[in-house]
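Apart from one protein chain that is not included, each protein chain of the complex appears where it belongs.
Each chain gets a letter, A, B and C, in the order it is written, and its residues are counted from 1.
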Amino acid sequence: MSLDKPYQDIPGTTIFDAEQSRKGYWLNQFCMSLMKAENRERFKANQRAYLDEWAMSEEQKQAVLDMDLNRAISLGGNIYFLAKIGATHGRSFQQMAGSMTGMTEEEYRAMMISGGRSVEGNRKLGEDGTAQPHRQPQGQAGKKD
Amino acid sequence: MSLDKPYQDIPGTTIFDAEQSRKGYWLNQFCMSLMKAENRERFKANQRAYLDEWAMSEEQKQAVLDMDLNRAISLGGNIYFLAKIGATHGRSFQQMAGSMTGMTEEEYRAMMISGGRSVEGNRKLGEDGTAQPHRQPQGQAGKKD
Amino acid sequence: MAKITASVFTSHVPAIGAAMDLGKTQEDYWKPLFTGYEYSKQWMKDNKPDVIILVFNDHATAFSLDMIPTFAIGTAAEYTPADEGFGPRPVPKVMGHPDLASHIAHSVIQQDFDLTIVNKMDVDHGLTVPLSLMCGEKDPVKDSWPCPVIPFAVNVVQYPVPSGQRCFNLGKAIRKAVESFDEDLNVHIWGTGGMSHQLQGARAGLINREWDNAWLDQMIADPVACAATPHIDYVREAGSEGIELVMWLIARGAMSDVSYDATDLEAARAHSVRVAHRFYHVPASNTAVGHLILENN
Partner (left out) sequence: MAKITASVFTSHVPAIGAAMDLGKTQEDYWKPLFTGYEYSKQWMKDNKPDVIILVFNDHATAFSLDMIPTFAIGTAAEYTPADEGFGPRPVPKVMGHPDLASHIAHSVIQQDFDLTIVNKMDVDHGLTVPLSLMCGEKDPVKDSWPCPVIPFAVNVVQYPVPSGQRCFNLGKAIRKAVESFDEDLNVHIWGTGGMSHQLQGARAGLINREWDNAWLDQMIADPVACAATPHIDYVREAGSEGIELVMWLIARGAMSDVSYDATDLEAARAHSVRVAHRFYHVPASNTAVGHLILENN
């Protein structure tokens, strides 16, 4: 396809376009099902069994079980859909967003209170801002010991 | 509303616009429910009881029970929705369309085979074509004795 | 590069589908109609497309009053023939073309057409009857349609419906979109519905053979003028359901002799369309049946 997709050179950012949407169709539709209280209960009671009811790839299921949102997004998930999983687990949007940076909840919250992440160095791949691939993970949560 | 609605001067014709749609919302949604085989069975088993499950006016329900399609259309029904009732009763689109003219099935069918209804005299209210209000009903089916 | 090579226009009367499904095509009533499509079935074999963009309208089947999109494009992998009240038609599932459909959606929305993207939709007679007419009877299980189909649904049920001009311009945008798709694909675009018919009220059964044929003449020879036909003319002259004809203008606008913008003026002037087949018949149930095949030269 020769469509102009100028949004592919932004670090740490996946744009949910038709291609991603197709990849993530069942993953996202599974998320939608969690808008009903009875489905949330069934999912929480046995996540694996509930996931197996959906035509998702094994990788997608594993990303959900691990609550690995970066992985889920790379597999076609969209954050507004994925947020339903977070909501089911009682997590806030801030906790979910923070989890994708490698920061702890406190680190991420502190960054936001002090004005958020700067755009400097984060406009394009190849600059040196905090969101660039070579600087991941950013915080203590993602550090291996 | 000062919207231009130039389609209101055509005889024997109701345009399904937002106003009609609002009037006929539940009537039409009831019709949609007949796209499921189990609902068709329930409707046929007890039409009155099935209709009472819907937020339709008594007039709308009566029009359905009588299969009075002209009346149903004046109450907000749209022919593509109403066609589901006909389908439930095993009637063809031609039988349904014909029933609105006052002709018998044979009369209507004969008119179609001989080239259909002429547009002459039927473009505007006040002309003298077959669809004008002063010439209804058109055939034997609608004649009172 | 993908390329639109031909457009097909045809009425999509539900009774035609029923006649085929019930084996009635050789009866006196139906024979003249199906004879008019003999050429077309052979033409489909000789000019097999890789994808069909099939413009049709949903008849209160997939779309209830809950949500009424003006224009909807199907980007799904497949579509099931709908149960319209008699049970589903016994025809094969319709396979989609998600890649090209998504590409068209992307391009056409960026050209300021506010499409609705649909990933789940049962398809009614508006889509399956044209396939049956052009491809002949197909077993629902053993057979398949000759190629993937991109369903493109237009609201002509609840007013206001899009104008003929808007539809024509959309056709131009679709051609531009198709021509920017990298893969080599032979694409057909079909406009369906019409011609004159009215299914309601004391005026039911209206047919206007003269108007239909004059409109067709103009659509072939001077599509720009034809696109300017005011909305009320369709209703007054061709019956309340004759408004479906605006969908033909989408397919017509996608042909190469219509320039899609200033950059394409010269190229468009160099092109012409060839009428491969034309057919008109009254009646099929309540409707005047029109049919046309145009090829890009």
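General observations
What we mean here is this: a contact is a pair of C-beta atoms (placed from the backbone, for glycine too) under 8 Å apart; a residue touches a chain by one contact, two chains touch by 3 or more.
Everything numeric here is computed off the predicted structure, so don't read it as measured data.
Hidden chain, full complex: it touches shown chains A, B, C. Touching the chain that is not shown, out of C:Y159, C:W215, C:Y234 or C:Y260: C:Y159 (per the contact rule at the top). Only one of C:I16, C:L33 or C:V118 touches the absent chain when the whole complex is considered: C:V118.
Against the chain not shown here, subunit B presents residues 1-3, 17-19, 21-22, 25.
Listed here are the subunit A residues that touch the chain not shown: 6-7, 10-18, 21, 25, 28-29, 31-32, 34-37, 40, 69-70, 73, 78-81, 83-84, 86-88, 92-94, 96-98, 100-102, 108, 111-113, 115-119, 122-124, 130-133, 135-136, 138.
The chain not displayed touches subunit C at residues 65-72, 105-106, 109-110, 112-120, 158-160, 162-163, 166.
The working rule: only the chains that are shown with their structure count from here on.
Measuring from the averaged C-alpha position of subunit B to that of subunit C gives a distance of 26 Å. For subunit B, residues touching at least two other chains: there are none. In subunit C, no residue touches at least two other chains.
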